[in-house]
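Missing here is one protein chain; the remaining ones are kept as they sit in the complex.
After this line comes chain A, so read on.
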């Protein structure tokens, strides 16, 4: 199949700030002119600092928030203009895992009810068939039937995330968007959840859009990685290449900022704070923090250039 499962073209979303008299209304471009494709059964990692637009991107792609510009094509079908009720049947095929499983589960629904809800909504099963299916789903993510009647406050963080995963799997989606699925969990539990996710993808042929700021996790799960900075992709390619031999100065800075045992910590490669998205720097948004920046970087936003073997890079100074 040549058609990718998910394609975004020129995707943009800006948020308007508070209107004030005699001031221009501030506009924040959380996601700007973003292109990406995700093939069936593959995993694409989206990495970047907090506030770079990763979560906004996830919600845009799932049509949970309105987009300002661009197109989204899911399985060959343009879903950009579909309204809430037209999206509903498509929701079966694209599911979201939230960052914080404690907030993503309704405190008044037991694990069984939480997993059964999507099946009830889409009329997939009822009665005993529904109960069997829910039990099987929970078993698939490693929760025995003793947990069926537990409420969220009676579950640990890892167990809650398992319930969320089972709920997302209930409708047998093609696409799973994972918004930092492990960042709210203990390190030991993170590894378990990642194992579950890996096994599921192998078994069910799911496509993952895996959002994270944890590079090690992305390297373990994903084949491809896109690095975002201030709402734009600055580098994209196979996980081995991007995280093994990073080219963009920002990707390098991200990798160098990962603390390592035993090594003398080098000074941060990207000093300073991420810029204020309401008033982004001129030209390349990364230039104020970039060691390689020259006058041209301040003047104009460099284009995202496709190199050989599908590697994309937004920096004329390297590569």
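Keep this in mind: a residue touches a chain if its C-beta (ideal position, glycine included) is under 8 Å from a C-beta of that chain, and two chains touch if they have at least 3 such contacts; residues count from 1.
Going forward, contacts and distances are computed from a predicted model.
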Omitted chain, identified by the protein name its UniProt record gives, among "Pyruvate dehydrogenase E1 component subunit alpha", "NADH-quinone oxidoreductase subunit H", "[NiFe] hydrogenase small subunit HydA" or "Cytochrome c550": "Cytochrome c550"
Residue, one of A:95, A:161, A:212 or A:251, that touches the chain absent here: A:95
From A:146, A:187 or A:295, residue that would touch the chain that is not displayed: A:146
Contact with the hidden chain (one of A:38, A:57 or A:104): A:104
Sole contact to the chain not displayed, among A:75, A:117 or A:223: A:117
Residues belonging to chain A that touch the chain removed from view: 62, 64, 84-85, 88-89, 91-92, 95-96, 98, 100, 103-108, 117-118, 121-122, 141-144, 146-151, 153-154, 156, 159, 164, 167-168, 171, 192, 195-196
